[in-house]
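Please read through the structure below; I'll follow up with questions.
Heads up, one of the protein chains got dropped from this complex, but the rest are sitting where they should.
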Amino acid sequence: MPERMLGEELALHKISRRKLLKFATAMAASLALHPSMAAAIAENLAKARRQSVIWISGQECTGCLETITRSASPTLESLIFDFISLDYQSVLMAAAGEAADRTLREAAAANKGNYLLAIDGSLSIKDGGVYSMTGGRSDLQILREFAGNAKAILAIGTCAAYGGIPKAAPNPTGAAGIEDVIGDKPIVNIPGCPPIPEVLTGVLVNFLSFGRLPDLDEQKRPLAYFGTTIHDQCYRRPFYDQGKFAKSFDDEGARQGWCLFELGCKGPITQNACASLKWNGGTSFPIQSGHGCLGCAEPDFWDKGSFYTSLAGGQGPGWKDIAIASGAGLAAGTAAAIAARRSRSAIDQSIEHERKTKSGTET
Amino acid sequence: MSAPDATPKRASHRLAETAHQNDSARVKAGMRAFISDFGPTAAIFMEACVHCGQCAEACQFYVETGDPRYTPIHKIEPFKQAYEREAGPFALLFRALGLAPRVTLEELNQWQDLLYDSCNMCGRCSLICPMGIDIADLVEKARHGMFEAGLVPPDYLGAIAEKERSTGSPFEITQEHFRQTLLEIGKKYGVEMHVDEEKADVVPTVSSIDIKMFPASMAAMARVLNHIGVSWSFRTDGFDADNVSLVAGDRKGQRAVTEAIVAAAIHCKAKTLIMPECGHSYTEMRWEAANSVGKRLPFRVLHISEYLAECISDGSLKVNRVSQSCTFNDPCQISRRSGASAAPRAVLSALGADLREMPDGGDMNWCCGGGGGVALIGRAQALRDKAFQIKMRQVEATGADTVYVSCSGCRQTLEHGGKKFQWNKTVGSLLELVSDNLATIERVLP
Amino acid sequence: MTLLDFARGPALYWSVLILIGGLVWRLSGVLFLPFQRNLATPRGGGIEPVYGAISTIFSRMLPHREFWHRTAVGGMLGYAFHIGLLVIVVGGAAHVAVIKSATGLSWTPLPKGIIALVSGMTFTVLIIVLIRRLMHPVLRLLSNFDDYASLVLTIFPVLTGILLAGETFGSFGLLLAIHILSVTALMIWLPFGKLAHTVFVFFGRGALGANFARKGAAK
Partner (left out) sequence: MTTIFRAKESIGEPVSDGPAAAMADALLSELGDLLHRFLDTGEHGRIDLFKLPISPTDLLHFKDRLGRGEVSILVEAAGGSEIYETAYAGLWWVEHRDELGRVIARLIEVADAPSIVLAHRKDLEATAKTLIRSEESA
């Protein structure tokens, strides 16, 4: 297959430069780049070549794939699928079984060292990974095989990034994030349950137009999307600063669109771009539709107590535990008092004894 | 300082005994004496302090000297440490983690002047404490410990406490001596004296200070009781209520004094026991005696001022009116500590005296400076004089020429202080004032 | 487990248990000491000691008039930070939410501006209290580790709360974690140090009030 530049390919598809510039403008906004970068992105994209992407899955629910492909309806966003060659995706591809397996190996061999490895789902590492296997091999084995020759790894969704819901207590499969297993490859974490599709697009566009992964934070998340908390970007933030809080989902505060902090919103401790990029093509996001953030893009979000407990609180002991602690305190205190009584009566006896012997000797 | 006969011939009982004990035995004895009468109340007081330092502002020794060592709660510090280590709820932790080191005899010795010389046990600090700690009560308990450790200031407090324990009277006044004294007083002052009658409704007691310094007060007691017309009698088997042992911290001596008086009163089937013009003896007999002897007392305990007020109120005591301006110095133990501050005022009111209250008077009165046995500690003289300045300012502020007192301790301190600072105020006894102004009444004989 | 998870989870859980268990321990260790029956005839008998106990709990909130001029500074400083802490704890919106989640009780919080003002004043007063403790001869003599630890542990939550509300540095999560941890530290220390006066103040005043009422003495 002759390697054509994307610009030429796009021209064949009757995609004008104006369309490309429009896409680039949207991408620049999404990547939090200065709007003037749009032209550069468009130019670079036009010169780029199609990128091979291999997508494998761990313990997942296909929600991540759902959300990514939802954005691939006939919209401008779908342009991204013109830029990449999704060489293996078990759910989307027509082939199955050994044929699919063969496709995978061939794609990996053909693009050795250059393909991007995308993974959704967590890895089961307990008991040799027997809880999630494909073609008789554990996800862990498959990952290890294909990670080695990948240019970079994209951990898509909270499960791939941190272990996610499969890792929730008691974590029966020993689920773990990609990072816990693969240490020697550039990894981009795109957490979220599901992740925002535009983030994946943005990462790919960045990779295609600038030839490198975007800037990452210490948790290997793209800074452009995860650099701030949802709280900091939230349009309801002014109400937080004014101390105006909805107290229930149906009170006047809720109707007025006040801050949902007290209803358990995890926005202040969740770093993601929901409040700015929003969902379904910028339609809305949970807080805009009146529900607090669940914090789904953060590690172990499932095990951080009720979604409806205010961040201010925490997991204090229940009344039963308090009763037990009181009982223990009572026992210790009573023991201390008894000890004091005992030593006292011993003292009293010795004083009494002293007095008797003394009066005995004196008389 | 008078009490000439009180020159110690030998060290007090406990001091002599401790001379042969090693330090740790003395400390141990002290600590056990301190904690051995600890109940929930005292323990709460030990636990509640927040070190806010406000008690210092209530203490005349701090107020007049500005020396932070005189902060009341600081005075029991070594005992607090001992409590945390030995008897507190976290005693085990304190010992296991070494948080409260063992108190040494040297430390206790350093605290001697704080617990004795600079504390009148006046209880003002107990009223200022925002946590409601009765610091005066804790000082009393701490003195028990100090006594057992042999650390009572020997000169003179320890010495006379020892005499009180061995003879029942701090000045070694024997029963016979007392009997003779009473009869002489009766003769000298021309008053009918009742001594050792087999049965008496009212039994008065005396303070040994009265015997030594104010014999007229005993005559006054007899005259007033005769006037009221009750059946009464002094008892030589239980007369000296002074209880120096209490302020020294000698619980055995304290109990011996109390037991003798209770037994004497019971013996003559008394209905009322009258405490003399004296402070600590009243709190002892009124609030502690029943607990010391282990049963409710079958008679009432009244301070003489209370008895006078009662008899004036029921009409059995009639007095002439005096037109005199005066002020009244509330004895801490009677007023603040025992709630009897209304009685002397009722008496003065019946006498028609122009009573000018002192600033900070009544329940908030400053101690004369001699209370809590401080008057019996020779070396505390200078400190006592400083504290006395408050008293002089208080009295000056009233403009009255005469200070009436209802406590021989106050009376003696005021007289000495007045003499020393060439003060132009007269100090008088409330009882003697009443005795001097009895109305001549015609009793209708049956 | 992030620092915040630790703060909101095990730290909060154990500190509450230690707080309650420790207080019960200390109280029962004191209250179960042998109680001696008082045989002296009371001046004020019957329910007077009970009345005295209850009334003293309230009356000791203000010093007797005679002491005012000498205790005004200490008293007002004490009042200032106690009231400040109370306002912050029961008036802060986030605190109301905590109380609601712990007990189900809820009320309208105070506006954020007022809490900010009160927090600033409380912090300032606490610093003055600390300086005064270091300077005043009486307080300096009396003070031990417990006093300074208790004061610092009281200042910390106020300080971290101010930093959290202003989102001054780091992330909200980090500041929140530090704030919660500072509170848990306070709770853990409370039963063992003088901060237990939160409970003993009632027992102390009550005991004195009952005793003095029995004697008919000034309370």
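Each chain carries a letter (A, B and C) given by its place in the written order, and its residues are counted from 1.
We take it that a residue touches a chain if its C-beta (ideal position, glycine included) is under 8 Å from a C-beta of that chain, and two chains touch if they have at least 3 such contacts.
Keep in mind that this is a model prediction, so the values were computed, not measured.
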item	value
In the full complex, displayed partners of the excluded chain	A
Which residue of A:Ile165, A:Leu277 or A:Ala325 touches the chain not shown here	A:Leu277
Identified contact with the non-displayed chain, of A:Pro172, A:Pro238 or A:Gly327	A:Pro238
Among A:Ala32, A:Ile68, A:Ala246 or A:Ala312, residue touching the chain not depicted	A:Ala32
Those residues of subunit A which, in the complete complex, touch the missing chain	7, 11, 15-19, 21-23, 25-26, 28-30, 32, 34-36, 38-39, 46, 73-77, 79, 228, 232-238, 241, 257, 273, 275-277, 280-283, 288
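Just so it is clear, only the chains that are shown with their structure count from here on.
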item	value
Of B-C and A-C, pair with higher C-beta contact tally	B-C
Farthest chain (mean CA position) relative to subunit C	A
Centre-most chain [mean C-alpha coordinates]	C
Mean-CA-position distance for subunit B and subunit A (Å)	78
Computed distance of Cα centres, subunit C from subunit A, in Å	41
Whole-Å gap separating subunit B and subunit C, where each centre is the average of the chain's CA atoms	38
Contacts with 2+ other chains: residues of subunit B	38, 87-90
Multi-chain contact residues (two or more partners), subunit A	332-333, 336-337, 340, 344
Of subunit A, residues touching subunit C in the complex	229, 231, 241-243, 245, 247, 261-262, 268-269, 299-300, 304-305, 309-317, 321-322, 325-326, 328-330, 332-334, 336-338, 340-341, 344
Parts of subunit C lying in touch with subunit B, wherever the complex brings them together	25-36, 38-41, 43-44, 56-57, 60, 63-64, 66-67, 70-71, 74-75, 78, 136-144, 146-147, 192, 194, 196-197, 200-201, 203-209, 211-212, 215-219
Of subunit B, residues touching subunit A in the complex	32, 35-36, 38, 86-92, 252
